[in-house]
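Pasting a structure below so you can have a look.
Every protein chain except one is present and positioned as in the full complex.
In order of appearance the chains are A, B and C, and numbering begins at 1 in each one.
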Amino acid sequence: MFGQQVISGLATGSLYALTAVAVVVVFRNTRTINLAQGDFSMIGAFMALIFIKDLGLNYYVSLGLAVVFCIGLGILVERLVMRPIADSDWLTLFTATLGVYYILHGVAGWFWGRDTKAFPVTFDPTPIKVIGGLLSQGHLINMAWAVAIGAALYYFFKYTKQGIAMRAVTDDPETAELMGIPVRFIVLLTWGMAGFLAAFVGVLIAPIIYVAPEMMDEVLIKGYVAAVFGGLYSIPGAIVGALLIGVTENLAGGYLGSEFKTVTAFIMIVMLLAFRPQGLFGIQHRREV
Amino acid sequence: MALLRLDNVEANYGAVRALQGISLAIEEGSIVTLLGANGAGKSTTLKSISGTVQPSGGTIEFEGKPLGGLTTNQIVKLGIAQVPEGRKIFKDLTVTENLNMGAYSRKDTPGIASDLELVLDLFPVLKERSRQLGGSLSGGEQQMLAIGRGLMARPRLLLLDEPSLGLAPIIISEIFNTLRTINKEHRMTLLVVEQNANVALKNADYGYVLQVGRIAVEGTVDELGKNKDVVNSYMGAQE
Amino acid sequence: MSAHLHCENVTVSFGGVVACNKISLDVEEGKVVGLIGPNGAGKTTLFNVLSRFQNVDEGEVYLRDKPITGLKAHQIIQLGMARTFQNINLFNEQTTLDNILIGAHRLLGNPFADMLALPSSRRIEAKLRDRAVQLAESLHLQGELDNLVRNLPYGMQKRVELARALAAEPDIILLDEPVAGCNEEETSELKAIIKRVNEEFGITILLVEHDMSMVMTVCDYIHVINFGANLADGTPSDIQTNRDVINAYLGEDH
Partner (left out) sequence: MAEQNTIQTRTDKLKQKFGRQNWLAAGVLFLAALAFPIFPGVEGWMASQASLIILYIIAAQGVSVLTGYTGLVTVGHGGFLAIGAYTSALLTKYFAVDLLVGIIAGGLMAAFIGFLLGLIFLRLSGAFMAIGTLGFAFFIGTVANNVPIFQGREGISLPPNRILGLEIEDLGFYYVSLFTIGLITLFIYGIVRSGVGRAFMALRDSERAAESAGINRVFYRTLAFSISAFITGVAGVLNAHIVNYVSAEVYADIWYSVDFLVATVVGGSAVLMGPFIGGIFVVMVPFFFETLADFAYILKGVVLIAVLLMAPAGIADLLARPFRALRRRQLEQAETGSTNEAKP
């Protein structure tokens, strides 16, 4: 029982992690808490659903197209909404993403309706035994995807020129500019990456929950909570935070009752912010927020 | 023809009138130093050259081409790199990554690789620490890294903003020795902004002394070394 | 008589780097005292210690013989010590008048009475406003009282900051680079004002400044620090000819 709770907690946590990473990446390069991050995922899930059900495309092709679509969406939001107000105060940036949230929510409801839709499950529903627990194949596949994306991100940030430049911009945008790094382009790239991660989260989580305009609201909140574990700055911190939330809420749900499942994350965040506002990993926030 | 020429450059820094008409010329292959007490406008002069501050008047020409209206990364591409004041190392990047970011605007991968070797030879201590994070280096090592990072752009002109700041005398002379090597062996033109007048005058060819946004004195380093006005511009003596 | 402000062996280090190393200095009552030193000498850190934004590792600061390193930043003004900031730190979205009034915060009385606009606090408020306006007039700011400070020219913002510090009716003021970034005209204006503040208001002044000609003409006494430690102290003419000081400014081997 315990092992199983932990593993399925890790499985959910790994999807929170992808959202949290996107939140961190956008925040540390643009000071923006992106409230629309969840809706990028929601749009991605809807797009994939259309590709699969209406156009009859293969699952992986649909996933790929949804990813491309969401990258475009992220870039569009940066160019049209965020760039004109890039120098504004924190509240302005934050509420602007709220505006994007409203628009995406409304557009989704307008085109696809408010009722929840099932996402075609393409995996064998028989659970598999893993380290003393039973786990659905969907969960396992999601975990595998999350690990693969995590590895790809690691490679990107560690070994590619643009990835290192993105970290340099995080570190010190003014000096990055002095070194000839085009900071605006890097910011655009950051939003593209947010879209990229969002699409995966949306498509992967869709078979587990459902597809609807508000499908991502709760996941997003947990993504923020996880991001705060890394002080909104550290990617490893956010990933650890996300897995911790996934496991803790699953254990709380399993042992204390399902009503405790959702509140766990918020108790954790309030405690964390009250006692360690710089995040669990002792990283100072680099920039005034 | 001078490599870089500033003609009557004025600049406001926020609400501050930092430069009130600076004119100077830097010959190719020379080491020129810009001296002055704190707040004299030295850093603003460099910022105007690198395009992070837009001058409100005057012209800046590099190889005869005006720089007005260019963005910082365009100016870097033209061949002007900067070693910023206070080093400004990327603290969360390793030494090698820091150096590679200096070469961001370059596309010639083999050239970058050989320049990386060159810089690591120039500063052997960086080779030892190539995998450490920039933030873990000592002050002197960070200054070497900052210079190395500037060199990685393979610039025609390297701007250095107070390379001696906060460093022990022995480290300062080590750094300036290397700068002279770079200048001689690689024919790189250097503009060194300094508060530490003695070390700068010992190592440069020509110097300008700034005083509250204006050039107070200029001349060869020998002339400046004998000029009492230089000391006075620092110590605030009247007449 | 003991000094108005007295630092004794103040030591501050940041993760192994010692910013202030046993710095001791005295500021005599009624004098204008300068604190100078090359970049990175530890002046700003010391100023932050004095205004309680920075804790000390060792040492003590006495304001009229009262130790203050255990106090919080907002308590310092109660002891009559005000300060200004290096790059101007005004309340940008508010008018000149409101900025000056915020300076007078400690004279406000009970905040709850003030919030509910009780008669007693209305009287105080009226008095503070009149004083703020007079203060503005004496610093030649009377025409700008209703303008947002962010729209004022630089030299004027500097004077607003000084007015804000004076509004608290201090008997000592710390000035952090009062003429940094000012042109000649603004500088000479501020010099005159600082002298007046010292002479007319009888306020002791400790100032950090890079503009040496300003320091030399305004100060009665100067402390020089370098690499976080005391280097020299004396009258302006002593300091101008002091070999150690010249070396510190121009580099080691002169």
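Just so it is clear, contacts are C-beta pairs under 8 Å (C-beta built on N, C-alpha and C of every residue); 3 or more make two chains touch, one makes a residue touch a chain.
Since the model is a prediction, treat every value here as computed from it, not as a measurement.
Trainee: Which chains here touch the chain that is missing from view?
Mentor: Hidden chain, whole complex, touched shown chains: A, C.
Trainee: Of C:8, C:60, C:98 or C:171, which residue touches the hidden chain?
Mentor: Of the listed residues, the one touching the omitted chain is C:98.
Trainee: Please identify which residue in A:2, A:102 or A:154 touches the non-displayed chain.
Mentor: Only one of A:2, A:102 or A:154 touches the chain omitted from view, namely A:102.
Trainee: Touching the left-out chain: which of C:8, C:28 or C:125?
Mentor: Of these options, the touching residue for the absent chain is C:125.
Trainee: Taking the full complex into account, what residues of subunit A touch the chain not shown?
Mentor: Looking at subunit A, the ones touching the missing chain are residues 27, 31, 33, 81, 84-85, 88, 90-92, 94-96, 98-110, 114, 217, 221, 224-225, 228, 232, 259-260, 262-263, 265-267, 269-270, 273-274, 277, 288-289.
Trainee: Please give every residue of subunit C in contact with the chain that is not shown.
Mentor: 51, 53, 72-78, 82-83, 85, 89-95, 97-98, 101-103, 105-106, 108, 111, 114-117, 121, 125-127, 129-130, 133-134, 145-146, 164, 168
Just so it is clear, only the chains that are shown with their structure count from here on.
Trainee: Name the most central chain, where centre means the mean of Cα atoms.
Mentor: Of all chains shown, the one whose C-alpha centre lies nearest the global C-alpha mean is B.
Trainee: Report the inter-chain centroid distance for subunit A and subunit C in whole angstrom, where each centroid is the mean of the CA atoms.
Mentor: Taking the average C-alpha coordinate of subunit A and of subunit C, the gap between them is 48 Å.
Trainee: What is the distance in Å between the mean C-alpha positions of subunit B and subunit C?
Mentor: Spacing between the chain centres: roughly 33 Å.
Trainee: Provide the C-alpha centroid distance between subunit A and subunit B, rounded to the nearest whole angstrom.
Mentor: Comparing mean C-alpha positions, subunit B is 42 Å from subunit A.
Trainee: Got the subunit A residues that touch at least 2 other chains?
Mentor: Touching at least two other chains: none.
Trainee: Any idea which subunit A residues touch subunit B in the complex?
Mentor: 161, 164-165, 167-168, 170-172, 174-182
Trainee: Considering the complex alone, what residue numbers of subunit B touch subunit C?
Mentor: 13-18, 20, 37-39, 162, 164-166, 169, 195-200, 212-213, 230-231, 234-238
Trainee: Which residues of subunit C touch subunit B once you look at their complex with the stated criterion?
Mentor: Where subunit C meets subunit B, its residues are 38-40, 153-154, 157, 177, 180-184, 210-217, 240, 245-246, 249-254.
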